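With one protein chain withheld, the remaining protein chains of the complex are depicted in position.
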Amino acid sequence: MRITHEVVDHVARLSRLDLTDEERRLFLDQLNTILSYFAKLDTLDTEGVAPTAQALAGENVFRADIVTPSLPVEEALSMAPESRDGHFVVPAVFEPDDPERTR
Amino acid sequence: MSRHRALLRNVVIGLEIHVQLLTRSKMFCGCSTQFGAPPNSQTCPVCLGLPGSLPVTNRRAIELGLRTALALHCDLGERSQFHRKNYYYPDIPKNYQISQYQYGVHPPLAVDGWMEIDIEGELRRMGIRRVHLEEDTGKLVHPEGADFSLVDYNRSGVPLMEVVTQPELRSPAEARVFLNALRQILQYAEVSIGRMEEGAMRCDANVSLRGPDGALGTRTEIKNLNSVRAVERALAFEAQRQAEVLAAGGVVVQETRHWDERLGVTFGSRGKEEAHDYRYFPEPDLAPIRVDAAWVRDVAGSLPEMPEARARRFAAAYGLGEYEAGLLVATKSPADFYEAAVAAHANPKAIANWQLGDVAAYLNEHALEIEDLRSRPEHLAALVRLIDDGTISGRIAKEVLAEMLAGGEEPETIVGRRGWVQISDEDALREAISAVIASHPGPVADVRSGKEKAIGFLVGQVMKRTRGKANPGVVNRLLKQALG
Partner (left out) sequence: MRWLDEPYHRLRPRLGREVTLSELVDAALARIESREPKVRAFLAVTGDQARTQARAWSARLAAGEPAPPLLGMTMALKDNLCTRGIPTTCGSRMLARFVPPYDATVTARLAEAGAILVGKTNLDEFAMGSSTENSAFGPSHNPWDQAYAPGGSSGGSAVAVAAREAMAALGSDTGGSVRLPAALCGAVGLKPTYGRVSRYGLVAFASSLDQVGPITRDVTDCALVLNVIAGRDELDSTSAEASVPDFTRALAGGVAGLRIGLPAEFFGPGLDAAVKSSVLAAVRSLEAAGARVQDVSLPAVEYALPTYCLIACAEVSSNLARYDGVAYGHRAAGAKDLYTLCARTREEGFGAEAKRRIMLGTFALSAGHYEGFYRKAQQVRTLLRGDFERAFAEVDVIAGPVAPTPGFRLGEKTADPLQMYLIDTYTIPANLAGLPAISVPCGFAAGLPIGLQLIARAFDEATLLRAAFAVEQAVPPLPEPPL
């Protein structure tokens, strides 16, 4: 498998990375090298093998429905690049359902 | 135009309903779910998505999902697993949402259920595709005229349940009936307050038109409908719009649309829709959920009787009409109230009449729920008992009830204090009857000439003279004797 500049651009967009032209070129080469290394996996027959998502997972790990203290608002907002009136601030969202919005 | 109408007869609707669960704390952390708190006052490292924080699942949320799944006759996957749905938006602090979306071999909490709804007297089984759990997003507010928006993460991580139907609803009206019935079940199962108007239920609706060849047309999805009425209106508009597009030889574009409540129209997104690529994968921070038979038994055992079944039982056991039974079970607390009252005094018919009549009117007038009343079911039972044993008349009972509902006193106390005990003493009544006969010669003559109806007037006059305390049955009998 070889990926193209278009794929790099698409993946960069999905990843929200505003890559420089130099990075686009570099990543194209490097990703292709790495992906061709991954091709090694294709030689292994895994037909019918169940996937492992977690090596040693327990089951049914829950917490009780109990309210615990939240952070003070000032502390929650103290980390924010920009805040106002008890809120975090982002550039304006105008659309009732922004095209970026997917839910 | 006939093609247009033919198309409208073949509407196919599927609903995705997001339900807020009745938990105290959030889905994956201990922050409160209470509404109305100051912005960002109910947040912590987990629901702010701070580096290093980890989710831990609220067991109660899973149980409420299971209750719903059982109430909707779903198959419970033996093992389910949360997944990450990856997309960027500032109201999801981690830029992925922990959800149970079904893909590949990974099951959600429950699948393949059904719910029976009454469509114009015919019971129809609507398929439920799946029930799954996820976390809510934060809230974005855009101040008028500002070049910025504000983010409040209080809702971030609040448990949400998604109920997805099969595309089996055939009209906007059926969608309304379905939503009302679902709400009733969710309230009965004590899963959610279920009120769309308060945001406890939100609905996305898919709609398409089946062509003359029976093939499903392209569907559109209307997002974030927040009242039953909006769902019905938006679907009606959208079906009509699609029919018009098709009748004019156009094609329906698969898209997400929005409902403008004020204009009564749906509209498409203005921007280009990016193809969604959510990159689902199993959430490695959470352990899988295994629902074994014992857990299912526990949950099933804790589920109350569902409204349909309860209405049938009310009709059979209490001799109520279908309509009355339906009204009584419409929400759970009044039905519980009714049963408790009947248990205290076995006159189900009379108790139903009082509860659906004067009590309902009082609640309506004061915008109260039955659980807000200080009067207990035993009080209503006692009131009916006082009528049944002849202590008070129905007319007095109305006054006693009014006082009882307002003040929460026992009806016996009110009757005693007011001296409203009914007069059944025949000697005392004969005096009043003689006086009424003497002062109303006209009606008396009518009765004597065979106009039986006129006796009602005379009974009324006796009641008036005794300020309502006379036993109307006794008065009737004595009047007939006197005029006989």
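Order of writing sets the labels: A and B. Residues in every chain begin at 1.
Note that in this section a contact is a pair of C-beta atoms (placed from the backbone, for glycine too) under 8 Å apart; a residue touches a chain by one contact, two chains touch by 3 or more.
Just so you know, these numbers come straight off a predicted model, no measurement behind them.
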Inset, instruction - Out of B:S53, B:Q240 or B:T256, point to the residue that touches the absent chain in the complete complex. - result: B:S53
Inset, instruction - Provide the residue numbers of chain B that touch the chain removed from this figure. - result: 45, 48-57, 84, 86, 88-90, 93-96, 104, 147, 151, 153, 277, 279-281, 284-287
Legend entry - For chain A, the residues touching the chain missing from this view: 3, 7-8, 11-20, 23, 26-27, 30-31, 33-34, 37-38, 40-42, 44, 46, 49-58, 61, 63, 71, 75-76, 78-82, 88, 90-93, 98, 100
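Operating definition for what follows: only the chains that are shown with their structure count from here on.
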Legend entry - Whole-Å gap separating chain A and chain B, where each centre is the average of the chain's CA atoms: 39
Legend entry - chain A residues touching chain B - in the complex, by the definition given at the top: 14, 16, 53-54, 57-71, 73, 76-77, 79, 82, 84-103
Legend entry - Residue ranges of chain B touching chain A (in the complex, touch as defined): 23-25, 29-32, 38-45, 48, 50, 56-62, 79, 81, 87-90, 97, 137, 140-142, 146-153, 223-224, 256, 258, 269-274, 276-279, 281-282, 284, 286-290
